[in-house]
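Below is one structure; the comments refer to it alone.
Only one protein chain is missing; all other protein chains are in place.
Labels for the chains are A, B and C, by order of writing; each one numbers its residues from 1.
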Amino acid sequence: MFARVSDTDFNQQRLYDELVAGCAASPGGIVTFTGLVRDFNDNGKIDGLSLEHYPPMTEHAMRSLAEQAISRFALTNAGIVHRVGHLSNFSQIVWVGCAASHRASAFDAACYIMDTLKTAVPLWKKEFQNGTGHWVKAKASDADASLAWMKDNDR
Amino acid sequence: MFARVSDTDFNQQRLYDELVAGCAASPGGIVTFTGLVRDFNDNGKIDGLSLEHYPPMTEHAMRSLAEQAISRFALTNAGIVHRVGHLSNFSQIVWVGCAASHRASAFDAACYIMDTLKTAVPLWKKEFQNGTGHWVKAKASDADASLAWMKDNDR
Amino acid sequence: MITVKAFAQVREVVGKETWQVAGAHNQTVADVLDNLCELDSRWRAAMDDELLVAVNHTMRDSSFTVNDGDEVAFFPPVTGG
Partner (left out) sequence: MITVKAFAQVREVVGKETWQVAGAHNQTVADVLDNLCELDSRWRAAMDDELLVAVNHTMRDSSFTVNDGDEVAFFPPVTGG
């Protein structure tokens, strides 16, 4: 398991290899999610963003989340990397990888980690537009997605 | 969009880069699935497998599947690569990548492609055990997962 | 002529991948399979298990009409991925 905050970019192959190397048992399927900076928001073009976080809590919350996902979905391994600081358009923001014996568990776990990360890990985005920074508002749909996992213990 | 059958291994970073480079619009999220050869089945240890396919139909079916996923889930791009021939334990078998504006679409689409590929693309696995090859039986759960997408047009 | 292809277990049971059978007017996939069984009894054995059918690389069912020059493939449920 790994959970890291990083102020530099990450490499897909290296994170994938790290996830596979740390597997507790031979995995049948690996799901990765990568979040990217889009070049627009609801108000038009943006010019990058900056990510603030709460240093000691961020990695602690990410580590707990990865451990919860491993136990809830019987994963053979999980990893989370989140970047902070200034990120230009199209940059990679976050990477989540889940390895499992069966593909459905790997898909559900990666989805669960992303949904939960979006409401439970202390990270905040500020988007830049015409030279001014605007804090991104939390989306109600993100809160709903996260809540659904709390109710959905049969899934 | 890309859909390829390959008799050699693939690289995660290169496929990821190819998916991003071919995006119709700036994607917000990318989901990849990688299937791997496990070193065991229900009867014990295995020693690799071989994959047979129906050459002109395989890529045709994979290409249709990627195109369906792009249109059904409003993806900005999708890619599928499937290996054939002999594969040793722990080898990569299949890679699916889906890029979308919103993460839920990318997750659903990658899941849809895998579920459908497992019933609609002419590929067959033969596993080797104690020197003898055994054709893998299709799983009822795979047929069910594929059928669920046909019924589930509201998802 | 109709080109018939057999894959995986089916290919092993019938002994080879590519077959040729005569084309006929208004025949279905089921008719082609009957012709194959008359040609070689191993095709009867192949029918003991579930068979899928593709005509010109598209999955079809046994009532689908086959025309002269078509390629008809028989194979077991797929197990890729």
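By definition in this document, a residue touches a chain if its C-beta (ideal position, glycine included) is under 8 Å from a C-beta of that chain, and two chains touch if they have at least 3 such contacts.
None of the values given here were measured: they were computed from a predicted structure.
For the omitted chain, the shown partners it touches in the full complex are A. The chain omitted from view is touched by exactly one of A:26, A:89 or A:119, namely A:119.
Within the full complex, the residue among A:3, A:51 or A:78 touching the omitted chain is A:51. Touching residues on subunit A toward the chain that is not drawn are 35, 51-54, 56-57, 60-61, 82, 93-94, 114, 117-126, 135-138, 143.
Note that only the chains that are shown with their structure count from here on.
Within subunit C, no positions touching two or more other chains are listed. Looking at subunit B, residues 35, 114 sit in touch with two or more other chains.
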